[in-house]
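Every protein chain of the complex appears in place save one, which is left out.
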């Protein structure tokens, strides 16, 4: 009885959480913005990496700035004419001016977004591969496997990612091995520093992901494994066929958080020269001194990535939903 | 392969422990200030998300999404160079970390508030308590206990993320470490990074254990659910 | 003085620098020291202003910090160039430096001119003249692919990565390069004449302060102080 | 003392109560029975306004409680409720559960509240467990704390929603005994329950609810031995085969 109440309570909680996230992300405007964002990215990347700049030369924007600048100056003209009442126009002019100033930087930032996306996706995917056995070791392992897994988790969660990046890049020969590999650093395959960052994010994210998965495994009622064993499945089979399929579904909300975290923390890879989104914005800013435009722009692009990730995870969650099982339920 | 490029210089690190300690004090102070600010913002924000409605709730939700969606690095840079909240790097870093932590703490508290069974609120109402009273005396005490693990996580994250304040030159632990090997006296970068990592590790480990203890102490005997 | 410095006195100024650029500015035993530090203090002593304090930033953050009134003057081995001049003003030059191209001492890569660098991975410190040289002379000229350029938060990391073999050369201010060449298994392959000059950075609107610094600088250079400081900080050459 | 007058209630399209009217006097113990989903819980919850009705009216001691301007907190002080799954405050001891309302709603002093709290815990035979937390109590003990919590507010009327159905068969007795004692003390109670033993021996009236309507309402002897409606007979028949068959 107690267990059941708790379960249904948390399921109900989970539902509301999702519903709230959906409130924001389900708005048609958000969906539209995300669609436009990705359409632009895909065209940009195709142009830059695959078509060798045949639509627009690499680094040049698809959108002409002159008309937007003109609009901005017209608006501020109107604002000046209207005096005190021109305030809304001044705001609008500022906004349009911001857009005009931003457009020339977009192509280079798109390259940064590519690196950020690649870094995040690789980190989360490889991290997941390590995290599943790690979490199973934590929940079902013997003393030794349990403590090894615990030590790993504590180590990677207890030290700053910045320090992990530094040690892996500057203090181990990892980058030397990687740069000998074919294709590294050519075309859309980034150079060795990127792959070192992937290793760091993989190791780090595995620790965090394993915690999310572990608590999800713990929330699968014990009776499920007992029932699996009582029809003759071995412990490993029971975990594989009964506990994991449920536990991984429970893990989706926490795991989505980790994805969002990783998108944002990927900006730290700039520290070891990886030209991801933040580094790209920073590099342009230190050349042009347009700090305001570039950091706000970078912030917006990150936000777009994060919202895309939430939308994606909502969809995944809906897709794998099973009536009455934890997260999104009926 | 090249010879291991970093020269070993532990003596230099040992001789600089007093400087690292000064950095540590800044790190700890920054963590405390950010967590406190985050709590002051995050707890009411979480409550608003659960029980609030209307424009206030949507403003809080949107602000949370933006703050959670932007890298801390970008938030710090914007607050320092674009908005310029303060000329003090410490205050700026504390505001940036505090705002972001508030956005995350609001989610921790929201989850905890929602995980308290609906029946608890009903039972409180049916002895004649008002809505606020019932939330205050029945839901919040249980929710706060349940938010300890999430809070523990958040604490660890903030502690480590203080290192990002290096971009605005705040003399916290990692900055002090960087300055040490960039001072021209020694290039013991690896040693310094390992030492700094160890200090962070000890900090996170001990705070987590302490919070575990606090958690145990406040746990309701026999389990959480009636 | 202009805003944010924090000095209550009209004539108090706050200076900003980016340590990690020996021998111009660095931290030793927790103290900020270096040629720029001593020089600016000497210069300000000659004026009716007083130096309230120093603030430390990453190099690339110095200009925004100046324009945001976080600091009133930059003393960070900052090269006077057109782009910067559009955003801030400079005092008269106080030091002339060229860029050095640093390579591994035992390596077989020994370029003799900028064009030899094409096709190699090159590093520089973010926001420095070295970066501008790579950008303008190599990347914009098409002889170096953008992906072959690595930018670092600090020279030390760039030189570290040079030793690691991830890059083949670092473009760096000459005096700094000499310091590194003395300490590390790296060597100066050649120097690139930029004829660049270091100046103190100031806000465009602070003309009065700029003039005061200029006359202070002239006084320091006319006396023996400037020579003393050069001997103190660049003595080993 | 309690009167329901043509009460209607729907959830969305689904009508849950359709024109329920009935009355009970001070000191009465009325037991509501009926199949699952027939609206028993809803009816109970309407009385203390945990659920709002759509139309009709409910009167307590002649006052209409379903007016929009009735103070619900005031009403709930007069109408105690005991829940099927107890809903004890998980962070408080048994005594804390009983005294919270006294202190925060009645504004009693701590010591006075404790005294009264002990009194009501004694009434349900739980003086020993005053310092135990809900998770440390058995189901029957939990439910008795729930009853003490409701009693402590000195309500005019006590509502019970299947107070024993979350209990193991062997623990049911404890709670039924307490309810029987309360009935003997003359406390007015409206009880949803299928405990036939309790219904037969303690109820003044039985209310049979089906599909949101009161199908039959009368003293237990009549309703059990000689039900008028076919539906009642059928429902009772089903209850009996399960519990007493063989």
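When the chains are written out, they are named A, B, C and D in that same order, and each has its own residue count from 1.
Methods note: a contact is a pair of C-beta atoms (placed from the backbone, for glycine too) under 8 Å apart; a residue touches a chain by one contact, two chains touch by 3 or more.
Predicted model only: the values in this text are computed from it and were never measured.
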Hidden-chain contact residue, picked from the options A:68, A:228 or A:306: A:228
Touch residues of subunit D, complete complex, unshown partner: 35-36, 165, 168-170, 172-173, 194, 196-201, 238-239, 241-246
Subunit A residues that touch the omitted chain in the full complex: 4, 221, 223-224, 226-234, 237, 241-242, 245-246, 249, 322-325, 329-330
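Rule of thumb we're sticking to: only the chains that are shown with their structure count from here on.
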Rounded Å distance, subunit B centre to subunit D centre (Cα mean): 47
Between subunit A and subunit C, centroid-to-centroid distance (C-alpha), Å: 37
Distance from the mean Cα position of subunit D to that of subunit A, given in whole angstrom: 52
Junction residues of subunit D - those touching two or more other chains: 85, 135
Shared interface positions of subunit C, touching two or more other chains: 64, 160, 164-165
